[in-house]
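Omission of a single protein chain aside, the complex is shown with its protein chains in their original locations.
Just so it is clear, A and B label the chains in written order, and each chain counts residues from 1 on its own.
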Amino acid sequence: MKTLEEINKIREEKRKELDLRVNTKADTREKHILVCHGTGCTSSKSVDILNNFRKIIKEKNIENVRVIQTGCFGLCAKGPIVIIRPEDVFYAMVKPTDCEEIVEKHIQNGEIVERLLCKDIDNKTVKKLDELTFYKKQMRIALKNCGMIDPENIDEYFAFDGYKALEKVLKTMTPDEVIKEISDSGLRGRGGAGFPTGKKWQFTKDAVGDQKYVVCNADEGDPGAFMDRSILEGDPHSVVEAMMIAGYAIGADKGYIYVRAEYPIAVQRFQTAIDSAREYGILGKNIWGTGFNFDLEVRLGAGAFVCGEETALLESIEGRRGQPRLKPPFPANAGLWGKPTLINNVETYANITKIILNGAKWYSSIGTEKSKGTKVFALGGNVVNVGLVEVPMGVTLREIVYDIGGGIPNGRDFKAAQTGGPSGGCIPKEHLDTPIEYESLKEIGSMMGSGGLIVMDDSKCMVNLAKFYLGFTVDESCGKCTPCRIGTKRMYEILEKITSGKGEEEDIENLEKLAVSIQKASVCGLGQSAPNPVLSTLRYFRDEYEEHVKEKKCRAGECKAMMKLVIDPELCKGCGLCKRNCPAGAISGEVTKPHKIDNEKCIKCGVCLNNCHFKAIKNG
Amino acid sequence: MEEKKCSGCDHNGVDPKLKEILEKYVQDKSNLIQILNEVQNYYGYVPSKAQSAISEYLNIPMAEIYGVITFYSRFTLKPKGKNHIAICLGTACFVKGSERILDRAKERLGIDVGETSKDGMFSLEATRCIGACGLAPVFTVNGEVYGKATVKMFDEVLDKIMKE
Partner (left out) sequence: MSNKNMVHLTINNIPVEVEEGTTILEAARKVNIDIPTLCFLKDINEVGDCRMCVVDVEGARGFATACIQKVAEGMVVKTDTPEVTEARKIVLDLILSNHDRECLTCSRNGTCELQKLAQEFYVDDIKYQGVRNEHEIDDISPSIVRNFNKCILCRRCVATCKKVQGIGAIDCINRGFESCISTVQNKSLNDVNCTFCGQCIESCPTGALKEKDSTAEVWRKLRDKDTYVVVQTAPAVRAALGEEFGMEIGTNVTGKMVTALKLLGFDKVFDTNTGADFTIVEEGNEFLERFSNKGTLPMITSCSPGWVRFIEMNYPELIPHLSSCKSPHQMFGAVIKSYYAEKMNIDPSKMYVVSVMPCIAKKFERTRDNMQGAGFDDVDSVLTTRELARMIKQAHIEFTNLEDSTFDDPMGEATGAGAIFGVTGGVMEAALRTVQEKLTGKSFDKLDFEAVRGMDGIKRAEIDINGTKVKVVVASGLKNAETIMEEIKSGKADYQFVEIMACPGGCIMGGGQPIRTSKERATIDIRGKRAKALYTIDEKSTIRKSHENPVVKKIYDDYLGEVGGHKAHTLLHTTYTAREKYNLDNE
C-alpha cells in the first residue's frame, strides 16, 4: 500500500531517471537498451536477445546500462527491434548473436553498428527512429507509452503521468464532469461501430441498478489485427486506469477484462498490472481515501470470434456459449448478470487518460469534424512496412499505404485494401484518397472496424478473398440464428462453386439477394456484417465475378480450378526446372527447347508457375 | 507436449491436480470457462472425467458443459499430438500465402485440420491470427513461432522434427 504522496514521490524520481527515454539530449551517463517484446518480436526471439544483452553486460561488468523489455514499437516488419537511448538509435532485424557486437561497438565505444540500421523507403539508411518515414505521419496517443516503458513496471508507468488522470478524476471531478469531458472530446468507440463513448457512459450512469460493471473488450478477433494486443502488452496500466475512471464515472466498483487466451503475453502483463496496482493500493477499497472502491478481474476467452460482439462477450463472461443476446435491452441497461454494464474496447480506454489530462478541447482538435482523435491500425498484407500505426483521423488511405506503409512490395500494383476484417469491406484504388473516418468509410461500403488494414496487390483474386472471409464467418458463426448459421454457409457454397469454375449466371444474383437478407435479418453484428466482404467486392469488382462465371477465368490466377497453364515458347529457355518439379508429370520437352504443359494431366498446383525463372509460364 | 496422466487419484476418483484447479475457483457457474481453460492447458484437452468433476463442482449439466467445450475452438476433447503444428490463416498470413503451407502440411502429415496422426506424433490446426502479422505468413510448432515462412522452411522444420 502506498499513499498518493508516496506515489507522487516515486513518480518524480522515476521521471528524472527515465528522462533519457524521451530526451535525446538527456544529461546522463546511463544507457537504456530497449528490446521490443511485442508478439511479433518475441516470435522472432527477442527474449533471447534481451537475455543475451543482460548476460553480456553482466559478464563485461558494464555499469550504467539497463536492458528493458518494452511493448511494440510498431514497425514489426523490421523486427526484432532494439533501440538504444538516449541517442535513439534504431537497430532492425537484430539476432541474438548481434548483441555482442552492439555492446562492444555501440555501448562500449560509442560506434553505431551500421549493418543493423534499417533502410527507409527511399533506400537511405536511417539511424534514429523518428527519422523513419514510417513514424513521420503518425501520432501516438493510444500507443504513447508502447515501446517506451517496461509494461511490467508500474513505477515506469508513473514516470509518464501514470495514474495522474485517476488522481485528477477522484480528487477534482464529479462523475458528470468526467462524462462531459469524454463527451466533449468527441471520442467514439474504437471497436468498430463508432458509438460516441461519452453517450455510452452517460446511458450506463443513468441506468438504474444496485450494481454496475465496467467491461473491457479485449477479444480482438479480427484476423490480421493486433492493436489491442499491442496496447495490453505495451501499456496495460493505461487500460487499468481508464477502466477505473469509467467505474468512477458510471458508479461501478467492479470491472472485467475479457481477453483472448491466445494472447498469453497480454494476459500475463495485464494480470501483472492488476497485481501491482493492488499492491500499491490503487485497486481495492477506499482508494486514496476517496471512498471509491474498484477491483478488476481478467476473464479469458477461448477461441470464438463472436465473443467480440458485446452481448456474446457478456454471455461468455457468465460462463456460457458465446451466443449474442437480442438488443434491446442494451448492456447499458441490462448487461452482466442483468446489471447495467459499460463495455468499451481496449483502444477506446487507451485514449481516456490522455483526454482527462490534456482536456477535451485538445483531443477534439485532432481529427475531422465527426471523427476525433487518432486511430490505430494493424497494417498488413502486401505492403512494405507491416506493423502497427497510429494516425490522426482524416489521413487518407493513400498516405497510410504509401507514405507510412512504404507502398507495395515486389513491384506489384495496389488492388484493394480491406478494413474492418470479415465485417468490413474492400476499398479499391479509386478510393485511395478517402479520408479515414467513420462516415466516409461506411459510405464506400467498408467500415472503420477495430483497425485491421490489409493491403492486397494485383495478384489477389477478389472473389477468392470474399470466399476467404465468408469461410471465416462460417467457421465463427455461433449458430444461433438461421440467416447466419445456414445463410453464410450457403453463400460460401455459392462462392466455392464460382471459384471452382462451376458458376452459373443466376449465382451472382442469388448471392446478392441472400446477402441482403442476412444483413437485415441476423441477430447480431457478426451476422449483419458477414455479407459485407461479398457485397463490397461485388460493388467494386463485379467484373471479376462475371469473368469467373461467364468465362471461367480468374485473372489473378488464384482460383486454381480455372487455371490453364501455358508455356510461352518465346520466353522458355528449356531449363527443365518446371519439368523436374511437376508432381503430375504434365510437362514435357527437351533441354534448351521450349517445354509444353499437358492440361489434361495438370493438377493446377502452380509449382511450375512459381518456380520459372523466366516468367515463361502463364495462366491463360 | 508431454501427455499428463492421472497421477494418483483421491478417494473420490478425482485427480488431485484437477481438484487443485477446481478449488482455485468459487463454485460459481461463471467460472466454467476459466476452469476449462486451465484444464485444457494442463491436460492438453478436456478429459471426460474432468467434465464430470466440473459438472459436480459447479452444478452445471454435462450437456451444457459439452456445449461450451464444443463451442470454443480452444477446447478439445482429444489429446493433441506430441508435436502440435498450427498454421496461421489470419488475413495477413492468408494474403501472404499461408494456405500453401497448410496444403503442404496436410500433404506431408497425411492428416486434415483438427486431426492427430495415428501414431500420435502430429496434430494439425489452422489458427486464426496469432498477432504476429509482421512475420506473416507464420506457423507454430509446439508454440514456437516460425515467421516469414515458406513451404521450403516448413519442410525443413518438419524434417528436423521427424529425425529427432
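General remarks:
The criterion applied here is as follows: a residue touches a chain if its C-beta (ideal position, glycine included) is under 8 Å from a C-beta of that chain, and two chains touch if they have at least 3 such contacts.
Owing to the predicted nature of the structure, the values given are computational and were not obtained by experimental measurement.
Per the touch definition above, the residue from A:G192, A:G487 or A:G503 contacting the chain not shown is A:G487. Only one of B:Q27, B:S48 or B:N142 touches the absent chain when the whole complex is considered: B:S48.
Per the touch definition above, the residue from A:G110, A:G291 or A:P328 contacting the chain not shown is A:P328. Of the listed positions A:V386, A:V523, A:C578 or A:C608, the one in contact with the omitted chain in the full complex is A:V523. Among A:C76, A:M173 or A:A304, only A:A304 touches the chain that is left out of the view. Taking the whole complex into account, subunit A touches the unshown chain at residues 304, 321, 326, 328, 474-483, 485-490, 493, 510, 513-514, 517, 519-523, 528. Where subunit B meets the missing chain, the touching residues are 45, 47-49, 51-52, 60-67, 70-71, 78-79.
Keep in mind that, in the parts below, only the chains that are shown with their structure count from here on.
One finds 24 Å separating the Cα centroids of subunit A and subunit B. Interface residues of subunit A, counted against subunit B in their complex, comprise 39-40, 43-44, 75-77, 79, 221-226, 229, 261-263, 299-305, 316-322, 378, 380-382, 386-387, 418, 421, 452, 454-456, 460, 468, 472, 478.
Subunit B makes touch with subunit A in their complex at residues 28-34, 36-37, 40, 58, 60, 64, 67-68, 71-75, 89-96, 127-136, 138, 145, 147.
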